[in-house]
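Quick one: structure below, then a few questions.
One protein chain is absent from this view; the other protein chains keep their places.
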Amino acid sequence: MASKARKATPKTAASVAKNAAVATERDRTPLCLVNPDGSVVKGAKLPVIPDADLKRLFEVMLQNREIDERMLTVQRQGRIGFYMQSRGEEGSILGAAYATTKADWLFLCYRELASLLWRGMTLQTFANQLFGNRQDLVKGRQMPCHYTDRAIGLVSISSPVSTQIPQAAGVGWAMKLKGEENVSLCFMGEGGTAEGDFHCGMNFAAVYKANVVFVCRNNGWAISTPAEVQSASETFAMKARAYGMPGVLVDGGDIFAMIAATREAVERARKGEGPTLIEARTYRFSAHSSSDDPSVYRDEKADQAKFAHMDPLPRLRNFLKHRELWSQEWEQSVVTKIQDQLATAIKLAETMDLPQTETVFEDVYKELPWHLREEKNEALRHKQKPVHGVVNATSSAKG
Amino acid sequence: MASKARKATPKTAASVAKNAAVATERDRTPLCLVNPDGSVVKGAKLPVIPDADLKRLFEVMLQNREIDERMLTVQRQGRIGFYMQSRGEEGSILGAAYATTKADWLFLCYRELASLLWRGMTLQTFANQLFGNRQDLVKGRQMPCHYTDRAIGLVSISSPVSTQIPQAAGVGWAMKLKGEENVSLCFMGEGGTAEGDFHCGMNFAAVYKANVVFVCRNNGWAISTPAEVQSASETFAMKARAYGMPGVLVDGGDIFAMIAATREAVERARKGEGPTLIEARTYRFSAHSSSDDPSVYRDEKADQAKFAHMDPLPRLRNFLKHRELWSQEWEQSVVTKIQDQLATAIKLAETMDLPQTETVFEDVYKELPWHLREEKNEALRHKQKPVHGVVNATSSAKG
Amino acid sequence: MQAVQQKAPPMAQTQTMNIIQAVNDALKIQMRKDPRVLVMGEDVGKFGGVFRATQGLYQEFGPNRAIDTPLSEGGIIGTAIGMAIYGLRPVAEIQFADYIFPAFDQLVNEAAKYRYRSGGQYPCPLIVRTPYGGGIRGGHYHSQSPEAYFIHTPGLKVVCPATPYDAKGLLLAAMRQDDPVIFFEPKRMYRAAKGEVPTGDYEVPLEQAKVTREGKHVTLIAWGAMWHTVSEFAETLAKDGISAEVLDLRTLWPVDLTTILKSVEKTGRAVIVHEAPRTCGFGAELSALIHERAMLKLEAPVQRVTGFDTPFPYSLEHDYMPSVSRMRAAVDRTLNY
Partner (left out) sequence: MQAVQQKAPPMAQTQTMNIIQAVNDALKIQMRKDPRVLVMGEDVGKFGGVFRATQGLYQEFGPNRAIDTPLSEGGIIGTAIGMAIYGLRPVAEIQFADYIFPAFDQLVNEAAKYRYRSGGQYPCPLIVRTPYGGGIRGGHYHSQSPEAYFIHTPGLKVVCPATPYDAKGLLLAAMRQDDPVIFFEPKRMYRAAKGEVPTGDYEVPLEQAKVTREGKHVTLIAWGAMWHTVSEFAETLAKDGISAEVLDLRTLWPVDLTTILKSVEKTGRAVIVHEAPRTCGFGAELSALIHERAMLKLEAPVQRVTGFDTPFPYSLEHDYMPSVSRMRAAVDRTLNY
């Protein structure tokens, strides 16, 4: 973009208004390959996915939904401090995750549990984190739903919105500098696109053609704030243009479309051709978090009905039915199994001790400096009893 | 951008690559109404500008250039600590400024002296700021070229790049909230578009349709960094699309084009129709600042020749000649006059005392709190002699 | 517990309020009086804020004065600065103090320096309200107490009420002065602290600490949520025959050093309690100031009981937060020096 003298015929009228950022029909239309009733969209070319994988993806969707319901109940019972559901967004999350491998690093916003289940995070690891117990991989240091699991390529989840975006760009850039074909897959919410970090991350990724794929889950809401307050642009995918990066709008209820779009983006990234921004159009069927009450700011009943067609689970079920890959008994057995496994994991996690007081002082630095040695001793001399049942219903914003 | 169910036919192929952010010919072509030789571009409709104004604009261009040369010399003599030139960019700066009035607040990057001369900042005010003397409107608190002059609508210039962008959006938003038709005019460099603040400011301005016009001076360089490192997008004007805002690319050597584009943008803003991003394609003919040495990172001689056609001064002179509004004597008299006036202003500014020690403690807060009263007394007890001639040639980045 | 300091002006009509209600009341009163005042931030409009501090403002004052913003702290503070220098009186909310850092540059390099660097031509009367502090199981990012960063920044005022009465009075005072103010609200006490608050208009002047309990053996210095813990602690000390004087600083900077020194010179001992990490926390400044100016009156070095120098943990926040037993040890250190 240097000031090169260009030879084109000069424009002779400002026509600012005509130059406005109008989206074309193509910009506005989400990619969709499978209809809500499970039928294939006319003319669509489905991505190649083995039947076993399709069934496994459906299983994880079911599991995710069971886990969501169960953990919200556990939270309501005051047994864990916080929970965030992802009902209705599992399709796009799983679709994106499916297009990557464990060698591809994963940066999450926080609502992408399904991607971790897909990658094989164990239920025990999951439950330990929610209870913040002694076996929790993050040593009970973070709120529930802030997982880190290096074994499956999951980077540490942070509450501050969008800080992961430039970091993911940095990882994708490092992969490229090292000559690797790995990619970094980075989720964000549509609310997160308003932060300065979104801009920095997208820009660096594009300038250096980093191996990164950005997935923006546009679920319509950032807590109580509707997506139209976040940006005046017609779609979030269009924001890619500001960075000279391809942007694709996808029907987030259609896991096939998500897989197709993400595969293409991942392939480009692996080849060193740079990043892509994918907008997954979805709906946040659940509350923002266990601290939230959406009935204050939206018409829950009407909206649930209005957006029902965007739910990826019945859509995939319908597709599997068409392919004769589904049966009621199978679905029931998956649900029963996850309920049992979850019950076991919760029980174990809940009865496990909290981390020991001295762990508060570990990992601030690689080694314990003098002042933390002193402070550790002070803490040990004055060990406190855990305060149970401190309710945080004062805020609906945590996470 | 809420997740509304849209009725369009679904897209059936991801084709990420095809969706890429390709600029159209229209995007790539700067608006140009007057050719470098002063002739009007075929088919162009020139903005209406009274002859007297045209001559006055040319005068200010000449003045700006004289001032630039003179002050750099004064800096080289060690009489002021720092200076920033704007040679070759006066046209776009003046064009944008001409499209506004003093009631329209002005946010500068730092290289837009011409806009202040146009608005009537006196040479004495200017010189006092450069010498940081007792009469300096900012009380000798800021480096040279960091003017503030409320009388002409100039907000305080800050060194940190791009912080003015959300602030200008806030002022334009305040104007709108108050039901005023004023606008806020905000300059930035193309380097500044990489900062998070650019994103925040553009986004808020567009969401709230603030009364603001953004002018990005793309002079090809941010100190030693070429514009192509700042963004992978083909133009900076295209960044407007990410915000649902019109973006216009303008030949910055053509003051007529700048006036036309800015007038249209200002009009839209006054009517409450929201912000515009204008990219003025120019070339930074001078060094970044008095601390910089561009020969280290670019081929000075070749580039000066290559970009000569982008200089707005000969272009306007040629136009005036065509219109018989120019004479050598007139130009010479303008130059001589500004030289004289400047000499007088410099002399006065240079002989004026520095601010008094106690002023260091004023304006931190509206009133002096106890600790600053104490510190003021300490400073008065230990008054130091000014350290003259401390050279800052260690860095080329200041400003 | 709050009887000592909740003295309302005589005859004023009062009502029991918590801190949320007190803040809400202050905003309403000032928005009715001054059309330049508006509130803005994430979820502050229709929803009334995630802690509900701005509830009802959207309904009463409309979307142009109770503004839902994009999720961008830099944008909120950056545009609010623009509004403030243009003559409006924005009261920006940062949803949690932990999220104030994307706006840090706008606060410390811009808002704090606007009046100064413009030679007094552009004052920047911006208020930033933000809930701070731990004890709500918020982990790293819903628990921080970042006041020291702002106290270290010339040009900002830093206020932190502990009670509903002070929350309302200090916020009203802050909205009526002309410098940028970071207004930290103790989220743990948002609903837990209740007290009688005048329903009408009043101000609690900035830059004045309050002696909330008189005592003679040791001065306990606190603010915000910790003032409550410290006040309870002082009661238990009394049972052991130790008479503690308790100070609620209320305005952290510029601090009311006169009141502090008067108390410490009387008791000869001081313990400062805060939630933020110890190192370079505000306790360090207070300790330095007291030692510099009252060393000869001190029976023992000033003690600090603070959050530890680690990120704020989740499961073990009970071990992290300044505890009564650590406070007791600190008091004992001053008594047995």
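Letters A, B and C mark the chains as written, and numbering starts fresh at 1 in each.
Criterion: a contact is a pair of C-beta atoms (placed from the backbone, for glycine too) under 8 Å apart; a residue touches a chain by one contact, two chains touch by 3 or more.
Since the structure is predicted, the reported quantities are computational estimates derived from the model, not experimental observations.
*Asks:* What are the shown chains that the left-out chain touches?
*Replies:* A, B, C
*Asks:* Check the options C:187, C:304 or C:328 and report the residue that touches the missing chain.
*Replies:* Once the missing chain is taken into account, the touching residue is C:304.
*Asks:* Just one of A:42, A:301, A:366 or A:385 touches the chain that is missing; which is it?
*Replies:* The one listed residue touching the chain not shown is A:366.
*Asks:* Would you mind spotting which of B:154, B:269 or B:364 touches the chain that isn't drawn?
*Replies:* Answering carefully, the residue with contact to the hidden chain is B:364.
*Asks:* Touching the missing chain, which residues of chain C?
*Replies:* Residues 98, 101-102, 104-105, 108-109, 112-113, 116-117, 140-141, 148-149, 151-155, 253, 276-277, 279-285, 287-288, 291-293, 295, 298, 300-304, 308-311 of chain C touch the chain absent from view.
*Asks:* May I ask you to list the residues on chain B that touch the chain which is not drawn?
*Replies:* Listed in rising order, the touching residues are 81-82, 132-133, 136, 140-143, 146, 158-161, 191-192, 194-197, 222-225, 229-231, 291, 296-297, 354-355, 357, 359-361, 364, 371-372, 375, 378-379, 381-387, 390, 392, 394-398.
*Asks:* Since one chain has been left out of the picture, which residues of chain A touch it in the full complex?
*Replies:* 105, 136-139, 141-142, 146, 148-150, 155-156, 158, 160, 163, 165-175, 177-178, 184, 196-197, 200-201, 203-204, 207, 362-366, 369-371
The criterion applied here is as follows: only the chains that are shown with their structure count from here on.
*Asks:* Centre to centre, by mean C-alpha position, how many angstrom separate chain A and chain B?
*Replies:* About 41 Å separates the centre of chain A from that of chain B.
*Asks:* For chain C, what residues touch not just one other chain but two or more?
*Replies:* 69-70, 72, 74-75, 102, in rising order.
*Asks:* Quick check on chain A: which residues sit in contact with 2+ other chains?
*Replies:* Residues 194-197, 229-231 of chain A each touch two or more of the other chains.
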